[in-house]
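Only one protein chain is missing; all other protein chains are in place.
Note that the chains take the letters A, B and C in the order they are written out, and that residue 1 is the start of every chain.
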Amino acid sequence: MTLAAGRPYLAIPGPSVIPDRVLRAMHRGSPNIYEGPLIELVAGLMPDLRLVAGTTGHVAIYIGNGHAGWEAANANLFNRGDRALVLAVGQFGLSWANSARAMGVEVEVMDFGKSSPVDMGRVEAALRADTGHRIKAVLTTQVDTASSIKTDIPSLRAAMDAAGHPALLAVDCIASLGCDEFRMDDWGVDVMVSACQKGLMTPPGLAFVWFSEAARLRCGRSDLATPYWAWGPRAEPEEFWQLWDGTAPTSHLYGLREALDMIAEEGLPQVWARHHTLARTVWAAFDAWGAGNPAIAMNVADPAHRGWSVTAARLGAPHATRLRDWCEKQAGVTLGIGLGMAPSTDPAYHGFLRVGHMGHVNAHMTLGALAVMEAGMIALDIPHGEGALSAAVRVIGTGA
Amino acid sequence: MTLAAGRPYLAIPGPSVIPDRVLRAMHRGSPNIYEGPLIELVAGLMPDLRLVAGTTGHVAIYIGNGHAGWEAANANLFNRGDRALVLAVGQFGLSWANSARAMGVEVEVMDFGKSSPVDMGRVEAALRADTGHRIKAVLTTQVDTASSIKTDIPSLRAAMDAAGHPALLAVDCIASLGCDEFRMDDWGVDVMVSACQKGLMTPPGLAFVWFSEAARLRCGRSDLATPYWAWGPRAEPEEFWQLWDGTAPTSHLYGLREALDMIAEEGLPQVWARHHTLARTVWAAFDAWGAGNPAIAMNVADPAHRGWSVTAARLGAPHATRLRDWCEKQAGVTLGIGLGMAPSTDPAYHGFLRVGHMGHVNAHMTLGALAVMEAGMIALDIPHGEGALSAAVRVIGTGA
Amino acid sequence: MTLAAGRPYLAIPGPSVIPDRVLRAMHRGSPNIYEGPLIELVAGLMPDLRLVAGTTGHVAIYIGNGHAGWEAANANLFNRGDRALVLAVGQFGLSWANSARAMGVEVEVMDFGKSSPVDMGRVEAALRADTGHRIKAVLTTQVDTASSIKTDIPSLRAAMDAAGHPALLAVDCIASLGCDEFRMDDWGVDVMVSACQKGLMTPPGLAFVWFSEAARLRCGRSDLATPYWAWGPRAEPEEFWQLWDGTAPTSHLYGLREALDMIAEEGLPQVWARHHTLARTVWAAFDAWGAGNPAIAMNVADPAHRGWSVTAARLGAPHATRLRDWCEKQAGVTLGIGLGMAPSTDPAYHGFLRVGHMGHVNAHMTLGALAVMEAGMIALDIPHGEGALSAAVRVIGTGA
Partner (left out) sequence: MTLAAGRPYLAIPGPSVIPDRVLRAMHRGSPNIYEGPLIELVAGLMPDLRLVAGTTGHVAIYIGNGHAGWEAANANLFNRGDRALVLAVGQFGLSWANSARAMGVEVEVMDFGKSSPVDMGRVEAALRADTGHRIKAVLTTQVDTASSIKTDIPSLRAAMDAAGHPALLAVDCIASLGCDEFRMDDWGVDVMVSACQKGLMTPPGLAFVWFSEAARLRCGRSDLATPYWAWGPRAEPEEFWQLWDGTAPTSHLYGLREALDMIAEEGLPQVWARHHTLARTVWAAFDAWGAGNPAIAMNVADPAHRGWSVTAARLGAPHATRLRDWCEKQAGVTLGIGLGMAPSTDPAYHGFLRVGHMGHVNAHMTLGALAVMEAGMIALDIPHGEGALSAAVRVIGTGA
């Protein structure tokens, strides 16, 4: 027998659950792309995209995924041969570094491992050591989707300032925008990259690059900025088609409009608070499961360094894979695979998983996922500490 | 702050959660109603509707809700002035009785209260006492949606047989079809009424009356059988329009087709087993909440007499209403109101609620609802026993 | 080769084309049926339903189709044995008569044939002859969907008034509401029946009965008014469930809300004018096809007596059936079958068809259907007059 029939819940760190409202908004034939409602809809998107990023700067929309967003940022930030400093705390900083390197950027990676946050002292030292100011930009993730490590962006800005280094600060918020608090202008971020399929609750297909006026002036016209990647015409188009360098992503625009409306209706600070509480709910459960049972542990020890949208954890191989299978096939919950902790060809790979709690997620979804995980541990005889659900429920019930 | 943003879960005893597949199937323009695919689709529905009811008999489809189903059954079962024996164990037997009475049927109600099952001995005695066989049919609910009491249909059939009474047995399976085990032919049921919006996972709008060949012959042409209610042409139409006495419910037919496919794919016995296990999960939680805390209790003490699709419970006024409000507004779960236990104008009304676990429901949805309820009890300081979620999770994890 | 791939156009006289907006609105999970947005939505429907009927009276909504609407009207209008005068000009007056008769009403039918309008003089005479005022109500169609004959309701009212007869006037606007001009109060109509699947652009599933306060008082509590049909609680419910005598048709309510919004946005007089112009477009084409070619002719000779939502026509057997087949399979247009002109078992049956132009229909859809019909006549060597499309286009282009 399986108890999975019913609405499946996808608790992976993206693509996230698409709200019914967004799906309904996208269920729409092709519109007039020359004039009328679509043009007005797009005009309204821009201020709302700025709002969600906390900036009065520019935003360029790309038909693409997160990797496209990196490439777009790279293409505008750098000329061939420019130097980048990449801060890696998991998988995706490394991937961004690879993207830049393959495009002809000279990349220096500071790798802080898979479970530790960025060491701001080392960053500051590295920047001070770059006396020739060869480093044009520092690239980092706010939340690394693989490790779930959160980088403290204001501290990073402070370190850069302390070093007196003029490098631009470019942040990947793909896994965190619309989940974790982020304030581009207040925090002195020059360039920010994100995509629509996580906190922005829209099916994969759009990437975004926000950039400050200062960044625009500093970057000028890069020799990497091909017509598709150049951010200028997209952010300040003379004609509508330049927003997308060609045909508009009509269906996604309807979806994004609805998703941004939902965020506005709830209120961005409330969206962040919801993610924070739900994250703490998940953490409380893992703390209990791992108490007296060190085989189970979250990847990031210190809650201050954990992202609010995804929790990477270790269960010991092959338990994580077995539990993922059970939850999907027996109970209707799909959890994320472990990523970057061990190669997928390695037995150790089966010891990691990730719980997504991003975007269109509420107490019911999260508590249900945790309860299903515990049921699976029982079904599969995976040793685990007691009291996880009581602890989780207490976070929801008391807010503490 | 609210933690309700995200997918809402409607845990009421109907209308139940409509599967995305069903909604998608219904998102379809009007078809050719004279020939082609729609006609073929309808031809395929009939055997599947028989299968889900466990009968080789007839089935008539009505555009209507459950009340329409009662009226349709009444109109065919009875002539004006005929006598019915109604067995009531909650709200809906009484409502069916009212319907029959208003149509001119002479109705005798045996009311077993709100929390006790049908006493088969009393039924047998009543039938024996009807030496003139004036009672033409015995009407009862398999599961009363208000009280969640299940009537043991095979025992009822046995009591009728023991009494040697020729009355027809008519059962309302509105709240139970596609949830609780039901075998119309094996159990000797003559007429069965149901609707599409609960176990059949389709938006409200269709009612069904299944009837055996014997019932058809016994009932003949009732003087209550108006064109809309007469089951003959609907079950054995000469022309397509007679199936619906007019225009076909095109949109609902697409939905019903998809829902019946889903049941067939899962397998009806597995569907029943899933509902049984999920019901036991809910019961385990209530047992724990009520342990040492008699204010909280399920309405039906004996699990053998509880339906598998809905659980009515008492929390003490005004706790039930407060908890319902909290779950919906703070956590995304809508629970059912108490029905028939106290008038809605009475303070005691706020002491009851119902949890629906019918149709498109899985371990994640059910466990999440229970966890949310416990979070709400904590938030609202509603005294409750410990260990409910552990107990619930154990049912899922062990099947025991 | 077929040229039918592409969006099919259903040009039958109902169910009509469902607007994408309506389908999208219906693509929605089950809501809380106890409180919240659904309750508010329903409150807003009532004034808009009155508006579309042109009345300040009552409206009862039924889960059902048009036949259910007749039965509902009959059940409230009549007591068993009451007398009705039915004016028949095609198929559906006769069907309504049959419905009433089967329910126990004594029905007198005045049948004006299939192609001639109601003769008001004969009606007045009949009413005058009923000196005992045994006739409780006069029943008629505004537009008979089969014959496409329109009955002049103000003239009928005048005839009844001239006769000084107190009978209630009950009109079936199933095929005309939201298409042809109709003003219930201004025209002295006491009871009006309609359904949602034609001019109201919603999938089949809802019927409506509007009734004046005078009708309510005159009818009192009929002995035919079973709980499902009684209009009182539906029009003036004490509790929400009484609006539907049970479970609400949630999905249809969302659809109807959207459809009424669309009518309000366009403006009811403009909706009528659009139907009138599109009807004249169809008529212009038929006039041309039939010029010098008497085998092709519209069923109703005088435009003043033609409905604005459907046009019945004769092409000669078997041309109509062949043309219908060709249009659907080769060009993507489904036309309506002829109805009531000849039995479907008679060869003559294949000589009739109907073009629907009701509800969500515009110049493109109508002109395209006419052009496809002419292409089919060419393909099938069906003799026809020239210039039909030029004539049709001229109606659209000049409005004349």
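Keep this in mind: a contact is a pair of C-beta atoms (placed from the backbone, for glycine too) under 8 Å apart; a residue touches a chain by one contact, two chains touch by 3 or more.
None of these values were measured; they are calculated from a predicted model.
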Indicate each shown chain that the hidden chain touches within the full complex. A, B, C
By the document's definition of touch, the residue of A:245, A:261 or A:386 touching the omitted chain is A:245
Touch with the missing chain holds, among A:103, A:163 or A:268, for A:103
Out of A:16, A:55 or A:141, which residue would touch the omitted chain in the full complex? A:16
So that we can see where the missing chain sits, which residues of subunit C does it touch? 1-9, 17, 19-20, 27, 262, 266, 270-271, 273-274, 277-278, 330-333, 360-372, 374-379, 386, 389-390, 392-394, 396-399
It is residues of subunit A that touch the chain not shown, namely 8, 10, 12, 14-18, 23-24, 26-34, 63-68, 71, 75, 98-99, 102-103, 195, 197, 203-205, 226-228, 239, 244-252, 328, 334, 336-337, 344
For subunit B, which residues reach the chain that was dropped from this view? 20, 24, 27-29
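In the analysis below, only the chains that are shown with their structure count from here on.
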So subunit B and subunit C: same face meeting same face, with over half the numbers shared, or different? same
Starting from the mean Cα coordinates of subunit A and subunit C, work out the distance between those two points in Å. 55
Using the touch rule from the top of the page, what residues of subunit C touch 2 or more other chains? 24, 27-29
